[in-house]
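Omission of a single protein chain aside, the complex is shown with its protein chains in their original locations.
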Amino acid sequence: MKKLINDANTVVQEMLEGMVAAHPHRLKLIQNTTVLVRADAPVKGKVGLVSGGGSGHEPSHAGYVGVGMLDAAVSGEVFTSPTPDQVFEAIKAVDSGSGVLLIIKNYTGDVMNFEMAAELAEAEGINVAKVIVNDDVAVENSTYTTGRRGIAGTVLVHKIAGAAAERGASLEEVEAIANKVINNVRSMGMALTPCTIPAVGKPGFSLGENEIEIGMGIHGEPGIEKTSIQTANSIAETLLTKVLDDLNIKQNDKVAILINGLGATPLMELYILNKKVASILDEQHVEIYDTFVGEFMTALEMAGCSISVLKLDQQLMELLDSHADTLAFKR
Amino acid sequence: MKKLINDANTVVQEMLEGMVAAHPHRLKLIQNTTVLVRADAPVKGKVGLVSGGGSGHEPSHAGYVGVGMLDAAVSGEVFTSPTPDQVFEAIKAVDSGSGVLLIIKNYTGDVMNFEMAAELAEAEGINVAKVIVNDDVAVENSTYTTGRRGIAGTVLVHKIAGAAAERGASLEEVEAIANKVINNVRSMGMALTPCTIPAVGKPGFSLGENEIEIGMGIHGEPGIEKTSIQTANSIAETLLTKVLDDLNIKQNDKVAILINGLGATPLMELYILNKKVASILDEQHVEIYDTFVGEFMTALEMAGCSISVLKLDQQLMELLDSHADTLAFKR
Amino acid sequence: MEFDVPKAKHWIKILNSKIQVQKNYLTDLDLAIGDGDHGLNMARGFQEVINKIENKEYPDLSTLFKEIGMTILSKVGGASGPLYGTAFIKASPIFQNKESITISELAQAFNASLEGLKLRGRAQIGDKTMIDVWEPVVTFMMEQGDSLRPNDLAQLAEKTKEATKNLEAKKGRAAYLGKRSIGHIDPGAASSCYLFKALANVLEGEDCDE
Partner (left out) sequence: MEFDVPKAKHWIKILNSKIQVQKNYLTDLDLAIGDGDHGLNMARGFQEVINKIENKEYPDLSTLFKEIGMTILSKVGGASGPLYGTAFIKASPIFQNKESITISELAQAFNASLEGLKLRGRAQIGDKTMIDVWEPVVTFMMEQGDSLRPNDLAQLAEKTKEATKNLEAKKGRAAYLGKRSIGHIDPGAASSCYLFKALANVLEGEDCDE
């Protein structure tokens, strides 16, 4: 394992301090926590948005803290959900009396830790709502199991719910709009190479010289199948087809596309993928309203990608377009 | 070699088409070329800024095309300077009569190809000026040799010269301000892993399990020395010290910092690096005016980083702060 | 057989040693069907518990269990943090003001833990989680009451942990693997097995390791 780190046990804290050192006008680190909040938090009269999860997915989620998106991001250890006390600190720091929405990716750990934090906050009289993002169609949805994972589509929830909050929507309204995004966004990923948790020191799984994993999650959890390496076009088709089917996309639907790199994939490759994605949608007479290409939710230095599709209506388009000023997403 | 591509020989063209498909309101691809220009080019009354070079450094340079930065980016084959005819097409597409500045990274190929393009343009009566960025202090500067390479500091030239052009400065003024940035910016990089040109199919060099290369260029050209892996702090110190010495930075100087990932390095690691960079500057009583952390000029999927320092005065600060709206750099 | 503050502290000490020694093993189990951090999470959390409780006096078991639970809750994270945290916190009211308790009472406390775990994690027996160790072990403790033989407890913990190997995961991160999760021991079941075996050791009055 070769990494630009000092000590595998302090990577998260050092990263957070490095972020605040770089962006003191944007971000505040709440002392003795792993919580980064907007420099102007709590914002008077605005619903506070809190998200977070394990570290290692940067720029998720601290990169989305700022005007028009999140008020706070809570970072756990690498790939480990943050603890309830940390989430609670974030809730307290961003609540201005208008309540706080927790945007949770659907992992058992995240759900439990954020839920416990919500209980702590409610016990102190803070109004808290929760939404759970589960956009990853690589995993079967079922009420009997953990259900689908939350991956890169989460960023679009941050964007759109954040825009609603910034415009002064109530907690119930922001929660509803977040759920609307969740109901209309689907994603699927794949990996070419594994990644290594610093404190573990060895890759989380292995892939052969010519092997890829379709349906890979953002912590290296396997997905649908291992196959041999395919062309970008065929990969785009596999991922996109699954996503469009699940969303039940039809002619003349309007969509936003998010092509996400998992860490080590050059932007060049993401754009090659997007060429195919755009041409498939074009053939199917689906209207691409906007496309975002880059690293939005990574898995350390994993090579691979995910494709997210968000089905839009007028309201979602307006909120997607409205002003946002964060490190990793600006409009 | 595992890559998300279709054909190693068409990666550049497919990438460019994927970019235009993603961002049709921002970018136009000039037919039968590898030239991307601002959707509103040529901008009346504004000096046109053209940069470019080999592909594989994305988001450089197409990611900087837009308001307040470049008017056109010319992409060569991977790690290969674009040809004079392509650069000439870019010059013609962005010239609004106010002349065109070429921002060239100091590589023999780039210099010759851009020079020949300038000769072609001048023969057609277009006013062309050239600046050559050579910020990489890993390489000895000497008039008898090729001299220092141009690396990530180039992005700050785009930003500041672009701001001057956007404000209506003349070609001579924009050239002067670009040269002022060049005289005040220095960078140095290092690599943990090599990268693979798609059409070559094997890594450009090799590094042992515990080996790193200090002074690595953005095409895998070696630098100062191979050493064994060090802590992020020690690497930050090595790179920053060399850069600060060369720039002759003193107490109370104001600087902008750019921490650049070479492709596969997680943002987490770049921020860990930045923590140390900020603390060294703090100790030396150097004032950090602003810090940019991310992937600005990559080397395909190389793991590694570079650190750039720009010494600022009032004029440079103002131009650095002024509005820019491009894919990879927004202010 | 009685259970008291010194024994509880001793139990946690044995458990922590085991976790530190088996950190990589737990992580390897989690690498196979999860994200590879279970060993790290448990090692980080229980070391912190030891640092906290080692040189501190506790008036009763309730205070001790609450402190253990809160420490786990704030140091472990992931899925196992809220679960183990909940387990200790939910057990604590039963010990209110008690310096020492009977094994029957201890069984009742663990039963409260188990209910807390199931409420928090919404997992059933057979879902390939730590519940697959907790539920049979706690049921057995409740049945046996004061006549519990620690060695039987240890053996049951071992057996139920091993039995998770053949299950298909329905809850937790391993659920994403579906059938591919079969053939691997659940990491949380393994750490829970350590927890009950360490308890058996203490109840036996010995601290020899397996």
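As written, the chains take the letters A, B and C, and residue 1 is the first residue of each chain.
To be clear about the criterion, a residue touches a chain if its C-beta (ideal position, glycine included) is under 8 Å from a C-beta of that chain, and two chains touch if they have at least 3 such contacts.
What you see is a predicted model, and the numbers here were worked out from it, not measured in a lab.
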Of the chains you can see, which ones touch the chain that is left out? B
Filtering B:18, B:48 or B:217 for touch with the omitted chain leaves B:217
Would you mind spotting which of B:50, B:70, B:181 or B:197 touches the chain that isn't drawn? B:197
Among B:6, B:60, B:98 or B:113, residue touching the chain not depicted: B:113
Where the complex has a chain not shown, which of B:78, B:192 or B:309 is the residue touching it? B:78
Looking at the whole complex, which of B:40, B:124 or B:140 touches the chain that is not displayed? B:140
Footprint of the hidden chain on subunit B, which residues? 54, 76-86, 107-109, 112-113, 115-116, 138-140, 144-146, 149, 197, 199-200, 204-205, 217, 219-223
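By our rule, only the chains that are shown with their structure count from here on.
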Rounded to the nearest whole Å, what is the centre-to-centre distance of subunit A and subunit C, using the mean of the C-alpha atoms as each centre? 32
Would you kindly tell me how far, in whole Å, the mean C-alpha position of subunit C lies from that of subunit B? 54
Counting only Cα atoms for the centres, state how far subunit A is from subunit B in Å. 29
